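All protein chains but one are shown in place.
For chain A:
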């Protein structure tokens, strides 16, 4: 079953300039981990934003879990797509501490379960004891891990990650990468991530796509 199905997608930021994405087709199967590589500025982040529903394509169709979320006449709002995303700049809520940030998407869980889930993730990202810190009190790499946890917490069926490991050192990267892979596989999530690092692709993904020329 294909989880993400993109057909003839087209997008440009303004009508005058040349499209950032042109006639893109992409098919991702359930449980796959797919890496996206490509040179800077050729539309990797834009592609993720289109799938998430943060940008509106000028043409083409996007289907997620066999449901059309985007075509000429349909546009499903981001919160109803079941897609999680870690953005390049993390976007951790500055007015909430780490625990609240991670719990933010867990509104459908009962309180007890919610706390357990947060603890589980704190362990995964190796930040136990940092629950009460605020984002500005964390290092870049720590922030990135919290952003990762926040996105994984509600178990979205599709996870989009924009350079999720860019601020991590080699050692941490490796351990998080393999754990992340295990979790994604165990939960049956589908994952699409952008990276510049060939090692990420080799270690984590089942296959990769090169965007652009």
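Operating definition for what follows: a contact is a pair of C-beta atoms (placed from the backbone, for glycine too) under 8 Å apart; a residue touches a chain by one contact, two chains touch by 3 or more; residues count from 1.
Here is the rule we go by: contacts and distances are computed from a predicted model.
Of the candidates "(2Fe-2S) ferredoxin domain-containing protein", "Iron ABC transporter permease", "Tryptophan synthase alpha chain" or "Xanthine dehydrogenase family protein subunit M", the chain left out of this view carries the UniProt protein name "Iron ABC transporter permease".
Of the listed positions A:21, A:85, A:99 or A:176, the one in contact with the omitted chain in the full complex is A:85. Residues 52, 54, 56, 72-73, 75, 77-79, 82-85, 87, 89, 91-95, 104-105, 107-108, 150-151, 154 are the ones on chain A that touch the missing chain.
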